[in-house]
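Some chains omitted; the rest stay in position.
When the chains are written out, they are named A and B in that same order, and each has its own residue count from 1.
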């Protein structure tokens, strides 16, 4: 069996470091995994209805302004915090670190970078103890914590699982203008690249990076940013994802389905993208692969490969490329969005100036929407 | 629980009979089910590769010009005949009837209608005995037979089933300019309507009709015809259909996927549409519902309902509306295609002159492609 041409795997690239973000001399915190996202929603009741009544996330705790939600396999207090606020945005991308001491490391790491750092022994949200929040060099509000309230892991509580049960927070996805710059910074923070999308000129359109041994804890998607592209929850099986579509159809809310379901090329996972009532994008995701070995092969996809984002060649809808959520600074103000200067993936793959192929070298364009949209 | 507005169910309509096709005085044959389709392909080896190596249909018999294929649950000789020929087209929509005497009924029925009728005691293809072929009043080449060679039902032979095993021929789908006229004729032939797509002005865009107690043995799709829209095979489960997509992606043949996978509104089945090497459309289909009671409720869908053809609101690609296969007359010449005079579904649902809604009465258009394509 010859490896197929489109799967060019290689050791993790050590490209020339892009300008702009220094590598701190101090060690980074030991990040375990993406743990939760705090998002601001403009109508808490409506958002609660979406995440709880439709998607079936479990309410750990709630009060007038805030709802704390978790997945069925989770044992920490929450994976998602909905907070009522005036502007839909992301307040924190939060990572759990291995030990309390890693908070000191996080603080030192970002202070050396000159970032604004806040630390609260009592945490920024309920259920979480000593925490560090920073505005990272890419403009994202990131949090690190170790202390957390344990709650019941509902993995065995099948009487509570609906047909589309969300069992785990899988990853974040962030939009940033300069992907190699962002990747280099995350590598400094201890992340490793698992896959990326490139072109022959060396432009990097997106990169997937992990701490836990899945394809990612976060991905860097090239575009106007800093913005949040999506948060992704995992199901056990593909039919769980299909049942979410069926439920949305039955509720006459199929317009919450933005893209999919489908099979990703990148990550090999089965996916679905939804938009919550504020337009925050939520991915439902299942079945990527183990990436925990240090020499895990990096998979690079050609940006013109029509199967890179949907392995079945189904088109990426334009809104998926263009829309994303604002992110807040540590004072709760929306961060300004900077334009991407390099070519954009949508532009180079569809429409007058772009192209995609199903088979590299094919000269005729097929009938697929990906080519003709 | 209130029945949702979009599911208007009613007894089977006895609309005023459209002009043009008389109801024979003689009784129709007792049709059991759609049994096989004979299609002409322009490159037999390439088509065999698609249906056998990729889709996994079982070869019952083959010779230089012809390949006879069946599904895993089938016990009659074949469900699909590929025949090498100069023009890609359909040579026969073939139905099995209950008894040998039903062939006499078929002959008399169509002779009374003034149709050309041919009967061959030895059958028109291998594996099938006494057969009647007609050019029906709608212009389609139809066959009726009872005698057939039995072959092993491979339902229990799991060692031969691939991950996308096709277990049954489910239905045909035919394109015809005047749907009510076609429906009235098929009702005369003993078919019953299970679902249809209409608008408030009474235009019928498509109708689903059955003999066996599934949603259909054939459907009549409004458009320029007579043409063959698709042939559909059933799998056991939805993941079987997804695996066909995965295989096509792996083979770098995702451009064979035209539409889907998705959930139909009409029929409630899970679906995928493929195009074979000649462009003949093949549906993979699973999980509609039992329709065998004589008072089975007919479901009428509003043509502007964006969930009628995809319950998740995903867009129907234009080629799915416009492309279809030629059909042959009994001498093997392509039938001329007559234009549909009534409004076309694509025109009234997308683009400048059409519209679709997710929720009836919603005034704003969402971001779904179905609205904006």
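Simple rule for what comes next: a residue touches a chain if its C-beta (ideal position, glycine included) is under 8 Å from a C-beta of that chain, and two chains touch if they have at least 3 such contacts.
As the structure is a computational prediction, the values presented were derived from the model and not from experiment.
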With 2 chains in place and all of them the same protein, how many does the whole complex in this file have? 4
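Here is the rule we use: only the chains that are shown with their structure count from here on.
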State the superposition rotation angle between the two copies chain A and chain B, fitting on C-alpha atoms only and giving a multiple of 5 degrees from 0 to 180. 180
So what's the Cα centroid distance for chain A and chain B, whole Å? 41
Can you list the residues on chain B that touch chain A in the complex? 4, 6, 237-239, 242, 245-246, 248-250, 252-255, 257-258, 261-263, 265, 270, 275, 306-307, 311-314, 317, 319, 358-359, 366-369
